[in-house]
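A short write-up of the structure that comes next.
Shown here: the complex without one of its protein chains, the others still in place.
Up next is subunit A:
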């Protein structure tokens, strides 16, 4: 298994080169390899087509990878070559796979996403870099390609967290990623990292469940659970418990690394669901070898939102709701102008509390208890533990004042002290997400969106009980309408319940790129909120 992986890794490596000649060379090698395999397999296939010999599945993996390349490779020459190889293989009578589902996202039409890289040279170059580094271009990156500035920062951070020098060993990092993503039942991320985990030499047994993993990682389960769903419950005792567990204890540096990874993947899971990221083509469930049957085709396409009928619906909806953007802009203008009408201090305090409690009452639309699929739930324990609202059952949680513990002043210093450079990268990423703007809203240009961005950011922090003294939480009510709040709440607190309907029902006139932008904001705000709670607990432990 391992040997194969390494071998296959070597096989694809050359494709990432920026040099066209070496790409061609690598492609030629792959072609020969595939042909050789097809040759050896052919007699067997003709004898017993249904047989699942290891050779066959090996070939299938390669074919699936080739299929992925035809769709996702940023280099056109590689794409063409792959298409040609697949064609050739098919001509030899071997069944080739075809992608299930269309495009990287279930919510956003494929065309729109792929156009981006064609237009923007910067995006293209970032894609090429990412492809060279990982040998693939995942769907997340493709969707983020709408915002190349952010994407660069995101990939740099992620690469540093997973690949560069750090306190934790490589397979630990991926396993922690799996743990975190599994908390939200994000099969996409879990699959991705299961592959990576095995590739860096992780023990496949661990994947059977957290019980099989070392004691040390098991202990992290509790932190993972609390951070993902109720970070405000984190205390210094939790930290102490991890740091003082005799031979299974974590070092501070390791813990910081783990915490950053956990929060990163929790929030990335939010993004994945929020943008409806689809399974990677070359992963299980991303492709099929079955010939397309008519019925399946239809179902799949409609579900993926790429059918024409949906578009039709959209335009109808637009018609009804035109003016939504204008209303929003009008409100922003009003808020900016009439700041004389000063609310009393108590009023401000109650506004925060109201927003906090209200956010609890925003019901995450389809509240049916969805049982997590077994496959993923084995990576964590206590699947019933989820986001629980503060004020329910009367448990009172003291408000977290950002003026007393902020990322810029405190969190950064702590992270950078224990895990050098990461503080800097996270800081850049947060700022990038917070300050990103194109001064547009839907079709309107030259709009100052800072107010709206701040409202979204603070609303998310508000859901986690984090309060900004200098913010009037009344603004949130003015700017964020109910369907948007539902979306935010769902995405942040139980992302697995996000549906296409939710995605479509907020901000109908806005473009997809703007919705992705919102998702980025949500993701970063959530990550920062979790980080703040975790880091505060660590600081308290240290003092």
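What we mean here is this: a contact is a pair of C-beta atoms (placed from the backbone, for glycine too) under 8 Å apart; a residue touches a chain by one contact, two chains touch by 3 or more; residues count from 1.
What we mean here is this: contacts and distances are computed from a predicted model.
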Candidate names "GATOR2 complex protein WDR24", "Ribosomal RNA-processing protein 43", "Translation initiation factor eIF2B subunit epsilon" or "Mitochondrial import receptor subunit TOM9-2"; UniProt protein name, chain not shown: "GATOR2 complex protein WDR24"
Touching the absent chain when the full complex is considered, from A:20, A:121 or A:542: A:542
From A:163, A:218, A:413 or A:513, residue that would touch the chain that is not displayed: A:413
Residues in subunit A touching the chain absent from view: 339, 342, 344-346, 348-349, 401, 403-404, 408-410, 412-414, 417, 424, 427, 468-470, 539, 542-543
